[in-house]
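Encoded as structure tokens, here's the structure I'll be asking about.
Only one protein chain is missing from this complex, and each of the others stays in its spot.
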Amino acid sequence: MSKIGIFNWHRLFKTDKFYLLVCASSLFVLIILFAITVFLLFSAMPALESSQTGLLGISWYKSSEANNILDFCLPLVFSTILSSLLALVIALPVSIGVALFITFYAPPKLAAIASWVIDILASIPSIVYGLWGIFVLCPFLNVFTGNLISSPPRVLFTLSIVLAVMIIPIITSIIRDIYTGTPHLDIEAAYGLGATKWEMIRLSVLPYGAQGAMSAAMLGLGRALGETMAVLIILSPGRSYSFNIFGVSSHQTIAGNIAAQFPEANSLGVSLLTVTGLVLFIITFLVNWAAKKIAKSGVANV
Amino acid sequence: MGQRIDVEHLDVFYGKFMAVENVSMTINPNQVTAFIGPSGCGKSTFLRTINRMHEMTDKATVKGSILLEGRNLYSSEIDPVQVRREVGMVFQRPNPFPTMSIRQNVLAGIKLNNKSLTKAQADEIVETSLKGANLFNEVKDRLDSAAIGMSGGQQQRLCIARAIAMKPSVLLMDEPCSALDPISTLAVEDLIYELSSNYTIVIVTHNMQQASRVSQRTAFFNISDVGKPGRLIEMDQTTKIFSNPSNQQTENYISGKFG
Partner (left out) sequence: MKNSVFTSLCFLCLVLVLSGCSVDNDVSQFKLNPNQSNIDLGLRGQMAGSGATSQKNSIDAWKLGYNAYYPNISVAYDPKGSGGGRKDIISGASIFAASDKLLSDEEIKLSKSVCGSNGVIQIPTYISKIEIIFNLDNIKSLSLDNKTITAIFSGKITNWSDSLIKLQNPQINLPNKLITVVRRSDDSGTNDTLTSFFSKTDESLWQWGETSSWPSSIASLSQGAQGTAGVVIVSSLGDGTISYADSAQVGTLGVVAMDNPIMQISYMLACSHYNDIIAGQFVKSWLGYIISKSGQELSHNVSNSMVLNDSQTNQAKKDIDSITIGKENV
């Protein structure tokens, strides 16, 4: 009989109702994942099986001048990953900074207000960020870029800034919670050696929070990868493998492309869009797998 | 190498609440001084004022002064960070930095001061400190492995090595063996004895036998009632405190009548 705490878990677990409930919940999640995968594969089939000639019946596929489905998808994949990674590179340091400020530097009242503001920002719908991007950020940047890049500057750079602004709140609130949980013992160890506050953060807080920060970053990256409305409004779409983030009409993300073409797409077109959706699905898996690998190797190293 | 500490009329406050009242004492260099007393009597609180660690708590303040070889640690020119580099501390539970190796842990404090150490210098410091903590022979083959992979006793000795790598003049120990098994406790106590010839050591302990084993002088603290501040009752040679104390409260405590 296993007794942990005041409950007799053994007996409780074996009770039919509880056991079924727990099992059902777990199965539910797995089933949903499975169902989504099946749906994507099923819907994508017509496009995957179609010949090049068949696909040329889709007007936007034709004008993309792609040679096959892979050729069609790859520039989208490139832009999606580029814009999201750039957004993460901008967002992560800012998020860590804000989290450290709230947890270790701000007076309690200011910290409470800052936390509250972050939580509110996290819940703002993405289309609002998109509107902010086109009506506020673009004209603002236009003052500096003027005739250098297109007017208004609806380019990947601007999009990445907006994406970064969108994902900062989520990453910050997760990291803030992690940093707050830094074991007091580790903090004392650093101070006891004569560390300043920043040195203590470097010694005790950042290493402790590294794995959690990685997870938070992956969560933020996921949101950036799937962002649709902001892309639709801000980014002027195009197809290329250009790293020039200031080049106009050079990039389009998978999600943005789906939203742009879906309303007018015929059934083969919808199927082709689903193929790109499937690709995005796979990218998300790969990103998660890579993140776990990196996190594991970080811990095992020591 | 150890330095002398003079405490003059020290009061410790948390906000408006006085936790410790009017402590004055001399702590001799190159000796082990033990602080004993019942729970909540303020001995740990007082210990932490010696390296200004109490300032980590919100609104913790002191009145009075603590002199390290004549220098007042609480004067306005002195930076608490600097104090902690000269007065080292070992805590109740071993706390090596969990993401670092044994070697990195030993060097952690040093690296705060001098960022640039040659490999030779670093290796030398690691070896000396670990030897000084009686740990070197056990771990010399795995200096790059995780610090938290060691046993509790080894981790605590690592923390001691880390502290003495800084070459402090004083070593404060806040119940360093309370989380350790008897064998590890013995090892640490032997270590304390060896270190005492080169350092000023102050150890807070709940264990009276430990105090009598390890220290040359003992200070007994007590608290008169709940909500009242703790006070220094008696301080003297360890042998005297435990055989023939001058104060009745001390006598009651060591004979187990309370505490």
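The chains carry the letters A and B, assigned in the order they are written, with residues numbered from 1 in each.
Everything that follows uses one rule, which is that a residue touches a chain if its C-beta (ideal position, glycine included) is under 8 Å from a C-beta of that chain, and two chains touch if they have at least 3 such contacts.
Only a predicted model underlies this, so the values are computations on that prediction, with no experimental measurement involved.
When the full complex is examined, the chain removed from view is found to touch A.
Within the whole complex, the absent chain has one touching residue among A:Leu131, A:Leu185, A:Leu219 or A:Ile245, and that is A:Leu131. Remark: the omitted chain is touched by one listed residue; of A:Ser115, A:Ser250 or A:Thr276 this is A:Ser250. In the full complex, chain A touches the hidden chain at residues 57, 59-60, 62-65, 131, 134-135, 138-139, 142, 146-147, 150-152, 154, 232-233, 236-240, 247-250, 260-261, 263-266.
Assume only the chains that are shown with their structure count from here on.
Taking the mean of the C-alpha atoms as each chain's centre, chain A and chain B sit 48 Å apart. Considering their complex, residues 51, 53, 56, 81-86, 88-89, 91, 93, 95-101, 108-109, 112-113, 146, 159, 162-163, 166 of chain B touch chain A. Of all the residues in chain A, the ones that touch chain B in their complex are 183, 185-196, 199, 203-204, 207-208, 210, 299, 302.
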